[in-house]
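Removed from the display is one protein chain of the complex; every other protein chain stays in position.
Letters A, B and C mark the chains as written, and numbering starts fresh at 1 in each.
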Amino acid sequence: MPEKPLTGWRLRWYTVIFEADTRAGRLFDQALIGVILLSIAVVMADSVQSIHQVHGRALMGTEWIFTLLFSAEYLARLLSVRRPLQYATSFYGVIDLVAVLPTYLALFVPELHAFIDVRVLRLLRVFRVFKLAAYVAEYQSLARALSASRRKILVFLSAVLMLVLVMGTVMYVVEGPGNGFTSIPTSVYWAISTVTTVGFGDIAPKTDLGRLISSFMMLLGWGTLAVPTGIVTSEMAAHRRMEWLQVTTRTCHECLAEGQAADANFCFNCGARLPPYTPAQAKPPADPPAPPR
Amino acid sequence: MPEKPLTGWRLRWYTVIFEADTRAGRLFDQALIGVILLSIAVVMADSVQSIHQVHGRALMGTEWIFTLLFSAEYLARLLSVRRPLQYATSFYGVIDLVAVLPTYLALFVPELHAFIDVRVLRLLRVFRVFKLAAYVAEYQSLARALSASRRKILVFLSAVLMLVLVMGTVMYVVEGPGNGFTSIPTSVYWAISTVTTVGFGDIAPKTDLGRLISSFMMLLGWGTLAVPTGIVTSEMAAHRRMEWLQVTTRTCHECLAEGQAADANFCFNCGARLPPYTPAQAKPPADPPAPPR
Amino acid sequence: MPEKPLTGWRLRWYTVIFEADTRAGRLFDQALIGVILLSIAVVMADSVQSIHQVHGRALMGTEWIFTLLFSAEYLARLLSVRRPLQYATSFYGVIDLVAVLPTYLALFVPELHAFIDVRVLRLLRVFRVFKLAAYVAEYQSLARALSASRRKILVFLSAVLMLVLVMGTVMYVVEGPGNGFTSIPTSVYWAISTVTTVGFGDIAPKTDLGRLISSFMMLLGWGTLAVPTGIVTSEMAAHRRMEWLQVTTRTCHECLAEGQAADANFCFNCGARLPPYTPAQAKPPADPPAPPR
Partner (left out) sequence: MPEKPLTGWRLRWYTVIFEADTRAGRLFDQALIGVILLSIAVVMADSVQSIHQVHGRALMGTEWIFTLLFSAEYLARLLSVRRPLQYATSFYGVIDLVAVLPTYLALFVPELHAFIDVRVLRLLRVFRVFKLAAYVAEYQSLARALSASRRKILVFLSAVLMLVLVMGTVMYVVEGPGNGFTSIPTSVYWAISTVTTVGFGDIAPKTDLGRLISSFMMLLGWGTLAVPTGIVTSEMAAHRRMEWLQVTTRTCHECLAEGQAADANFCFNCGARLPPYTPAQAKPPADPPAPPR
């Protein structure tokens, strides 16, 4: 069965549910976004005590309607796709399942109720479906820069983690449980909130030595922020430069002068006519001013 | 009427009120800045309880004088301009109206009184009137860099919003209303204050699991700040580089193709020999050392 | 008198007090740094209640000794310099005076006592005296970058100030005096502490609408930090690039090919011998790898 191409109602369903090129597919996706946002709003509203007491029953009913809708959609996806198991175990398949489970589970474990909120992750799929190409490109550019600097970031993070572990222990000894540093894990939590400049203030040093040490940690964390910023920024800047400079690797076949503009017809050095420049050879940069004509 | 050019007193008023090239126009604008700043100071002082009790009446009187002045100015603008409706619906026209409304509305709805402060936005117009050219250029340069990176920033912001929604929900389940996480909206508010490293501390995790999760969020928010910074910085650096590469204002005398490289001998477009390039032709960038030769 | 060159003891004093090239001058400066740091430590210790109660008298005595020493030094500077008035009104002259005044004034206005701490500013002079050339260069490089971007920073700061003024007013209306937003100035203080991600938490929003608005402000302030960072970073990067590129403005006298390396003997384009390149024409960049030989 998996190798048979989709036909009949399954093909039609597939086109509507998974794709967004037809009018029906577009409408389906727009409705889906609306329902997801609405169902998140319902869960959030229901968690507010004063709203829950007045409209609790109505919200619960609405939520069951949404859940049944999503369940039906999940089944339709399973039915219309060629390889149901592959879909069910894919990233989006798991999210689709996770989005309907909490309501059912909450019948047995009421605490899980709030997790219906995970539905927000479903928006990821809808974004993808809309094929917002420009945004996808931006996202990939961000992801590429972060991935290229992941090693530097890991080295930096492990250094920070060692630091907060050691400093948390030192503060536990210096301040002690009497001043709120009740255990080493708590002190490490405090050290992290200090180094990252969050500074909740639920725990704060009270001895002079503790304040001296924490002053040092604050300055360190504040200044150190420069390191991840520097890593990511120089990575991004380098990528931009490459995009921009790419235009300048075109070479004259006569005098070998490098750096001909992408739309040049003649070599700027010897005046020889340049062969046509096909775009496949160089991707022009994203958004520079229109190249001179 | 709209097509008739302004004449007589309307032209004279227009010159004084809307322009800043004559002596009278300059004086008018300077007086306007002074009155706006003064009226904001009055509103701020009046909101301080101890000042209000002693000088409340006097401040109220002063404010009415200012409001009548601004109302008269608004009418004058309406009268002197060629197309009153177009002005009234323009950005600055709306701000001018909004700046006088609160005092009148406060007669009926006293709470609106404080909104007189919106008058600060009127300063935007005055800045523009003064035609502070250099500052406008800087502002445009900032705006261009932000606008060029708006897509990357939107992608980043929507990722952050999904994160705080999911993490807020998780913390609502983990900590619960007993520890201050009274509802999902409140937990999301806490998640935002944590990820942005603000950390008010009005709500703070108390369980060990909650502190572990929030440690993770603090590190994430602290390190992630590198992303918007990297986006904006690399954008600005790229623009600077382009300004520097502005050696591209050199133009071919034959085909008028702009953007010839500084060391080119032949036009890249038509192959005509370029005349020698004297430094006077090139606009040097803002503040580098004078280029030799 | 001002035109007479310094002679006799005045010249000798001048050499010791103002310069640091002789052995005596060096010793004097080192002693001065020690005394300044010591006197600051005394003031800080004296402000701690528990130390003050036990050692108050001794610290007071020590401080008077320091003050008399500094007073004598100030007189000696006045006497040994050629134009006493010019010194007394110079930046460093004022700081030297300000460093001794508080102790005397504290006889009449005890609150001023703590200001003796201003002595820390005297260290600026001592740094200068030591002629720490490398550090001065770094300082100038920082100052140049900041000064080149001062307009962009001013535009940015005035936008932020308008924002916190408007948002502070909005929060004053939304939250009201009952929730700690007692007046518009207080609300603006809160808005600044939120936008800058400081978040003391002494005042915090309690209504749902207030929390929504402040969530927006936190995200804004967190992301906006990218703007000053981008301004300063791109400025610094541009300066570095210029230093580095400076080597490439050297031009061949035969074929006018630009960008000859600083230590090149022959043109890379036509092979003509290059005239000797005197360092006055180009400052090599600060710390690149040794240029290829």
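The rule we apply is simple: contacts are C-beta pairs under 8 Å (C-beta built on N, C-alpha and C of every residue); 3 or more make two chains touch, one makes a residue touch a chain.
Bear in mind that the values here come from a model prediction, so they are computed numbers and not experimental data.
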| item | value |
| --- | --- |
| Option touching the unshown chain, where C:16, C:32, C:59 or C:237 are the choices | C:237 |
| Sole residue of A:26, A:52 or A:152 that reaches the chain not shown, by the stated touch rule | A:152 |
| Absent-chain interface as seen on chain C, which is shown | 40, 43-44, 47-49, 111-112, 114-115, 117-118, 120-121, 123-124, 134-135, 138-139, 141-142, 145-146, 153, 157, 160, 185-186, 188-189, 192-193, 195-202, 221, 225, 228-229, 231-233, 235-237, 239-241, 244, 259-261, 263-271, 273, 287-289, 291-293 |
| Residues in chain A touching the chain absent from view | 148, 151-152, 154-156, 162, 165-166, 169, 172-173, 177, 182-185, 188, 194, 197-201, 204, 208, 211-212, 214-215, 218-219, 221-223, 225-227, 229-231, 233-234, 237-238, 241-242, 246, 249-251, 256-259, 281-283 |
| Residues of chain B in contact with the chain not shown | 197-201, 208, 229, 233, 237 |
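We adopt the following convention: only the chains that are shown with their structure count from here on.
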| item | value |
| --- | --- |
| Most widely separated chain from chain A, with each centre as the mean of CA atoms | C |
| Whole-Å separation of chain centres (CA-atom averages), chain A against chain C | 40 |
| Computed distance of Cα centres, chain C from chain B, in Å | 29 |
| Overlap residues in chain A, where contacts from two or more other chains coincide | 48, 197-201, 229, 233, 237 |
